[in-house]
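To start, the structure itself, in structure tokens.
Only one protein chain is missing from this complex, and each of the others stays in its spot.
Every chain is named by a letter (A, B and C) in the order it is written, and numbering of its residues begins at 1.
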């Protein structure tokens, strides 16, 4: 068992980390941190638990520590981070300098040249960028990022389509409110309504997708030249981002060929990795957020409505935004870091 | 005042017709029809009134008639139809043969060669197709259609963009539940959920748009060759269809030029026509369904989030689906029919 | 293992039966029935599966049978029924005459003199009314009912309070849409709305509670004389009925005494019975439907907000309406029937 900790463990994504790690087969959650005013409290006292499964008893009694390398036990080998992006860079650097390996869901530095941005089933080899990072930054630790929730929902399918010559992508997102954090969207904003704009989200989808689909040369990542144009909407769902995707392809694959490519997308042999990675529905009205977000324990990607267009294909894709799209993504990267010997 | 009637007046769209016509300056609502079992009841008895303004008193006491030309008073000069498409064709033909002019929201025959499909601000001249229709069908009356609610939401903006050489359109819709009628979407389908498929909707948007933007030669409509690819979703909103649009254009207009084109889109001098036709928001998070669907009394189109992409522009558009997108659209066509001397 | 079947297995409650029975330790689900037009199809074909866990594979391939005693295999010893009340009486009688034991969730005959209405943790001894039933009706089989979902949510707490002299109850319900079946509440009825009336619900709560809390004399049930006054509302939640209860009591117990009585309510030693039966929250803002409906696998009752009033106590109670309040209630009654030797 690897001893692990969660930085910023009381927030919405932090609580998902707790839920996922409390029954993990390879990770032992020994350490949780929060802001200084919570330090010394038990986790039960510090966190207003809002997940729909009870708070795990062994975590509830953990003492909350300060988010500081000096406050972390020496035997912790891996840290998960869901810090607000406003403070994440400073804090994460401190931990990496102190020798910790950090698997982070925070949005800072995702597109930095020497920071691996990884979805294990898509670009596990990008992890070797850690060598470059350690050289450049003089760290004993390492910083690895997973992409934004709306990017993760789409990229596994794009990776599968790249065999047909991925050229241009239009994507409209219908994103759940949990993606904005517990207080990110007020009830008066979203009841009987849609918000047709999510600040910064469109450009994240455009750049992160290109980096994820890029090729690691041994020294850097050559970004894919796919042109992604995103339109992002917040809708009144709790969990599960649904996306309408149009992909223009160099080749002209049949629907069957595309479905095969999706279904054949390689899984990874990691504890949290779903198999299959992509679940394809034949029914045109699936996937639906409430019915399908928990496929593969919330770690699978669902696709459906595949059809040909004039210049490519059109389909829908869905993933659980706080599991596959956030806490689960970091945990999966942590499992990859462990398997590949980076801890 | 023109005496008018509503065929199928008790349903969801029928109730919107009542609401719009009860205070109309040029139309006097004298006649309402429903299924035979309601004939003889007052409208108040026959309709389970569900609009959020009280039932108009003068309509409440109207006697409901059978949906049959023989049951209609002779002095009625214009009929509005919101019949279910399964029966609409047969019934509407009967009224047209009997000499009535019918402004219909039903989906049948919208793309028929000799049936005008009209948005007054976009293609009022298509109304002259009535001449062809009367020749071919031997009718004294006439049948005029308005497009589907999701089509209407988008086409006024596309018409404005056609000056820049409209080539290809991708559109994702986030449609309100009222578009499916009062019982069309159950609560268990849509609470905390999105339905990523609306049967037949995508092809309606693709074909109706091409006919509406086409050119009337005097004998027929030459459809526009724009390639429209739609992805239609039902979301948990009550009224107001929001659409994310990408338009590829031959020219390369600036955002300012596009906004100008939207704001300069010609209005019509008709009682229900909004001025301006298109309301453009600068704020990127507008239009929103709940806040903006009632612009122009529910007859305006709202646009926002205009930005350039690699090959054209991207924006959002919104309209009230049961006013501008259904009952109000038919009323507006009725006003055009009256003004242009077809009654 | 007892071989069991589900009558009317394709509806909303039917699907919950399938979900609960597919992994049951003592029951083997071998038989599913539906309307004649589905007979011969596989269950996968006949049911439009809408539960948020995948359809169990072994059930998906079962052949759907007609809802007729002649169509049921001889080795089936227990049938669960979630038939519409319009047909349930006739059909259930047919099965009971043919010798089957039926554990039914349908609302017919719940208050009949010779039909046991049972919540195992509350009045398991009422099951002996089967003797009377068999005498009077000449059946080899038996018919046992569970109460209405809104009744079940409240009665376990009332039973615990009866030690303090239960006199009068006022209860306001906030009921989830699933209680009305898959199509029972339309989206246009409930989005941004509350329905302050559920036909027949108030009187069910008033009479069923009195029968459940009554005393079985060996020949009949003497109904409890508690006066229950209910006000029933439908709110925009998917699952989980929340109820505000005021109980006037002969004694004047402290809050602590009431909490103790709730927490000490006896559980039953049955596979689906939760332990504890009643989960008491200290936080005044719990239980909440979405967070707490799955306590005890959806079979527990949650209570909170206990406080004294002038004449008794006031509190909130919550249960999952389609598990503890419907399919799970029937399954639990089936387990009791099996344990007590009625099969």
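Going forward, a contact is a pair of C-beta atoms (placed from the backbone, for glycine too) under 8 Å apart; a residue touches a chain by one contact, two chains touch by 3 or more.
Bear in mind that the values here come from a model prediction, so they are computed numbers and not experimental data.
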Fill in the blank from the handout: The listed residue (C:209, C:237 or C:322) that touches the chain absent from the view is C:237
Practice task
Taking the full complex into account, find the residue in A:9, A:72, A:185 or A:295 that is in contact with the omitted chain.
Solution key: A:185
Fill in the blank from the handout: Those residues of chain C that touch the unshown chain are 168, 170, 172, 174, 191-197, 227, 229, 231, 233, 235-238, 242, 244, 246, 284-291, 304-305, 309-310, 314, 316
Exercise for the section: Extract the touching residues of chain B with respect to the undisplayed chain. Expected result: 50, 52-54, 191-192, 238, 290-291, 294-295
Completion exercise
Had the left-out chain been drawn, it would touch chain A at residues 12, 50, 177-178, 182-192, 236-238
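Here is the rule we go by: only the chains that are shown with their structure count from here on.
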Problem - Where chain A and chain C are represented by their mean Cα positions, the distance between them in whole Å - result: 41
Handout entry: Separation of chain B from chain C, taking each centre as the mean of its C-alpha atoms, in whole Å
Key = 47
Handout entry: Multi-chain contact residues (two or more partners), chain B
Key = 191-192, 236-238
